[in-house]
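Got a structure here, written out as structure tokens. Questions coming.
Here the complex is missing one protein chain, while the rest keep their positions.
The first chain written gets the first letter, and so on, giving A, B, C, D and E; residue counts start at 1 in each chain.
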Amino acid sequence: MELAGAIITLIGSIFLFLGALGLLRMPDIFNRMQAGTKATTLGSILFLTGSAMAHAECTCTGKIVILILFIIFTNPLSSHALARAAHFIGIPLAKKTVKDDLAEDEKKEEGGQL
Amino acid sequence: MTTIIIAVLGAIMIAAAVLAIVQKSLLSAVIAAGAISLLASLLYIVLAAPDVAMTEAAIGSGLTTIVFLFALNKIRKEDKHG
Amino acid sequence: MVNIIYQIAGAIALAAILLAFIRMIKGPTAADRVVALDAMTIISISLIIFLAATLQRVIYIDIALVYGLISFVGIVAIARYLERGI
Amino acid sequence: MVKKIFIVIILGFFAVMLLPLAKDFTPFQELSPVAEKYVEDGPEELGSANLVTSVIVTYRGLDTLGEVAVLFIAAAGVGFFLRKEEKGDKTPKRGSSQILQSGTAFLFPLILAFGVYIFLHGHLTPGGGFQGGVVIASGMVLLLLSSASAKINENVLHLVESLSGASYVAIGILGLVLATGFLDNRFLDLGEFGTLLSAGAIPLIYSFIGLKVGAELVGIVNNMQKDQS
Amino acid sequence: MIKIQIKIKTYTESGAMKRFKHTVLLFLFLVLLWALLTPHNMQEIWAGVAVSALVALFTLRMDPVLGDLKLTPKSFLYLLIYIFVFIKELVISNLDVARRVVDPKLPIKPGIVKVKTKLNSRIGRTILANSITLTPGTLTVDIKDEYLYIHWIEIKHDDLEGATKDIVQKFEKYLEVIFG
Partner (left out) sequence: MTLITILGLVLIMIGLWGMLTQKNIIKIIIGFSIMDTGVHLIMVSIGYLKDRTAPIIDSAVDQANAVNTVVDPIPSALVLTAIVIGLAVTALMLSYAIKLYEKKGTLDINEFKELKW
């Protein structure tokens, strides 16, 4: 049980590391956010679960559950708010980007209003 | 282990402090200052002062950043008018 | 054995904070720095739990809760500032 | 140029002045006598598991009263500086996304309840009035952020602030009348060590501190956010 | 268009019903939160009930977002299935991210696509957007009425229908039953 907990923690920390690495390597802000949000979310969930398992004697399961639920709910939410803001202020997308429906639609809307 | 944590976090804090002073953009400076508080609250846990860590996490990284942002917002708004 | 694996996990999380901070230094825009700050907070929550387990105090978990909550509000505030919403 | 030399001199002076602190500082090996007394007698005398709380609320309670007063003055100062007449032209704000709005509507009650948890358990966990107040204030700030048209009712804010402040002082005086000194928590039953209803009046005092600090911080943020220009 | 929709509030019979349901559900949620946070004894539970009631009453004027929840046995069953689907997608998405990050060539072909959702409830849309953010290669950027704008790390379909089928529908069929 304890060994399994420690190994889960290790896997979680590797995901955290990969998330941070993705943050460093990706070419534009949206791709960075993709790596940052997903990998850190699962990484921290695994880390917390593993810690709770590795220290079975602690009476902290309830708080860990709340923390995990809270991370699952708020982390994508803040990412979404940031992505929306970043798109609004017109941070350029990476050169590889193929299409941008949102910008097209916004242009259309402005044209329609005028 | 704790010594390594203190050394790494301390190095990051010093770098963030220099970044906060050197940065031209005010928003980036505020973000760097928030990062300093964030890491300081980790150090407080190592120093066995959880009350201080909680206060620093709540006030230093949260409300101080928000208050700075509201102030920056006022200044920027006036910019647009003038 | 368990302890050693656990400590390695903590060290990797620490390295992850370092990597995220490098993105914060590099920028190039303020929004990129906020993304880095967001990642740093989530990793820090894991690190707080790690410290709570290493120092053997259950009560430190409360700090992680407050930390996650307040940093969420802070990130939303910066996002709303960027899009001129506050 | 002169200025730069001046700055270098000041920095050097500070560095030389502070260096001995780092160089000659030897970590203490045991607690100072005052701390020893607090640690030894605190748990039995006051019934609070968190010794920092017992120092803040009771042993050094007057300092905390002063601190809350300073916070009040700062909030009043912010309100005074940023007080202006309403002008007509307002720059349009960008509305927030639906997702954030409904997410906030779900999270806000949870944040409030969590803040109450923090200050009610100030004598058992690292929390306390200040932290709980800040959490509640952040919940309010989240509400302000999630919709551009949200307003905070200032009358309610002032009412909460003054009521909790008055109750705080009233409890202090009750301690003076019923027990040995100002802000003494022992006029209520100390209860069983380590449970919610223990440590006499400490949870009560911390609740009022939490409400007051929360109201003051919301006041500060509200004044800074208000679109008066 | 969006603003008008939000501003119109219907104080009909069903509106009051929704608000009542929201308040009761919120109260139960808060009691659950308190029970998870604290050690179990009678004092704590009574304190939790009192605090939950106070907070639920204090936030009575807010949006009744939880009023859309459907409380049928079928929706509970779908909730369980949804949790499993979600966890599966989360793990897949992380392996996907890991693969892309480690690959030295960075195999990405990003773009922002538009998809359409059938969900009407607001909390349902929020959970859908969050799920999309946590699934392989997608990130919700913006929402306008029933259209979601999604940053896709590797575009497979260029059109609205294809993208909707790929991204939204695997969650939508469960969330539709739970939230309506």
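Criterion: contacts are C-beta pairs under 8 Å (C-beta built on N, C-alpha and C of every residue); 3 or more make two chains touch, one makes a residue touch a chain.
Keep in mind it's a predicted model, so treat the numbers as computed, not measured.
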Neighbouring displayed chains - absent chain, whole complex: B, C, D
Chain not shown, touching residues in subunit C: 55-60
Missing-partner contacts on subunit D, residue numbers: 7, 10-11, 14-15, 18-19, 21-22, 25, 27-32, 34-36, 38-40, 43, 49-52, 54-56, 60, 63-64, 67, 70-71, 74-75, 77-78, 81-82, 124-126, 128, 130, 194, 213, 217, 220, 223-224, 229
Residues of subunit B (touch criterion as defined above) contacting the omitted chain: 3, 6-7, 10, 13-14, 17-18, 20-21, 26, 29-30, 33, 36-37, 40, 43-44, 47-52, 55-56, 59-60, 63-64, 67-68, 71-72, 74-75, 78, 82
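Here, only the chains that are shown with their structure count from here on.
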Separation of mean Cα positions, subunit E and subunit D [Å, integer]: 33
Inter-chain centre distance, subunit B versus subunit D - centres from mean C-alpha coordinates, in Å: 19
Shared interface positions of subunit B, touching two or more other chains: 50, 53-54, 58, 62-63, 66, 70, 73
Two or more partner chains touched - positions in subunit D: 94-97, 99-100, 103, 114, 126-127, 131, 134-135, 138, 141, 225
In contact (per the touch rule at the top): chain pairs: A-C, A-D, A-E, B-C, B-D, C-D, D-E
Residues of subunit A touching subunit D in the complex: 73-74, 77, 80-81, 84, 88
Subunit A contact footprint on subunit E (complex, rising order): 33, 35-37, 39, 90-91, 93-94, 97-98, 100-102, 106, 108-114, 126, 129-130, 133-134, 137-142, 144, 149, 151, 153, 155, 158
Subunit E partner contacts - residues on subunit D that touch it in the complex: 95, 97-99, 101-103, 105-106, 108-110, 112-114, 116-117, 120-121, 195-197
